[in-house]
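One protein chain is absent from this view; the other protein chains keep their places.
Then we have chain A:
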Amino acid sequence: MVANPVVDPAAGVAPGDDRTVDLTGLQTLIDVLAGRGYAVLGPVVKDGSIDYGPVRKVSDLPVGWGDEQAPGSYRLRRRDDDMIFGYANGAQSVKPVFFPASEVIWRGLRDAEGAVVPRREQHDEGPYAVVGVRSCDLHALGIHDTVLLGRRFADASYAVRRADAFVVAVSCSDPAGTCFCVSMGTGPRPTAGRGAPFDLAMTELLDATGHRFLLEAASERGVEVLREVGGRIADERDRSDAASVTESAVGRMGRWLDTEGLKDLLYASADSPMWDEVADRCLSCQNCTMVCPTCFCTDVEDVSDLAGDSMQRERVWDSCFDSQHSYLHGGSVRRTTKARYRQWMTHKLGSWIDQFGTSGCVGCGRCIAWCPAGIDITEQAAVLREES
């Protein structure tokens, strides 16, 4: 079930395996991963934001870019240094890599006798090595592992992509105004044993002594890769500098979500006037759910050609903001935007805990930044708390 199990120090990964590398060493890491047959993905600047894309050179990464995020706004900005991971996060988490927006799950062709012959689906992409996964997104990946792999029927395509993937997590140094991972207990530093398993944790260090990257192994594969990458053995100075990066990031969180008793608060607030107020602004456009790293709802659609000789079944992202999402015989259960927003927020922050044992929110802030109307889930939760 677990794709690439975290190996704790007792099981063979020791602090002595950790390395510190310079920019050349970062390039070596990319080369080593590519050499092991991975399709290496990492953050790349794309159309005014940061996305995951193929990475071959360090210069493909967002060198010297930062971001400014606020409700309904995302802007890349030039940093005054050459930090590579000095942005908070991009338009999407790794969700589309492991759980694409549209996927063919069955294909069939009609043969000469008129019978439908299934075609086997091939997964020719990957395996992926994803560099630069934030702690919040790592926790979201852990939630997807639970939802998509840990229930009665595992999602076959997701299982294949996850099992083979190599994950290089990265410590957040510059959280955005929309970030609140600290309040969700999901960041800013990737921690072994929490969130999804990863292979390496990277902390970027840029100071008077130079530009370097602390690489901490979190799996046997991670140890093997680090041995191949080389670099010097990480020392106490590197570790204390990395701790300072995290400490500084913790102090600069843009937002805070008070999770104390939040589930019960939501359950008690079904009739709050807040839902009417937020529905006046909500566009029911689904952007929040499409950028949410944990939203996992899908629809299954059948398509066929004109002659009906070629057919396929596709799984596509769905959203609780879609009128058809709650369509049962005779109509939609949640006809109003108010009902849909209430469903989304109550599930995300409340009933998710009953269903899967954790909150469905990891505090990445994307639903706030990428909402055209700038609706802020932390603010809406605060309104409910004030009312109670």
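By our rule, contacts are C-beta pairs under 8 Å (C-beta built on N, C-alpha and C of every residue); 3 or more make two chains touch, one makes a residue touch a chain; residues count from 1.
In this section, contacts and distances are computed from a predicted model.
Asks: Going by UniProt, what is the name of the one chain that was not included in the view, given "Anti-ECFsigma factor, ChrR", "Oxidoreductase", "Carbohydrate ABC transporter membrane protein 1 (CUT1 family)" or "Peptidoglycan glycosyltransferase MrdB"?
Replies: "Oxidoreductase"
Asks: Using the document's definition of touch, tell me which of A:101, A:163 or A:297 contacts the absent chain.
Replies: Touches the omitted chain: A:101.
Asks: Among A:83, A:169 or A:369, single out the residue that touches the unshown chain.
Replies: A:369
Asks: Could you please point out the chain A residues that touch the chain left off the display?
Replies: Counting only chain A, the missing chain is touched by 46-49, 51, 72-76, 91-92, 96, 101-102, 280-287, 290-291, 301-308, 316-317, 319, 321-324, 337, 369-370, 372-373.
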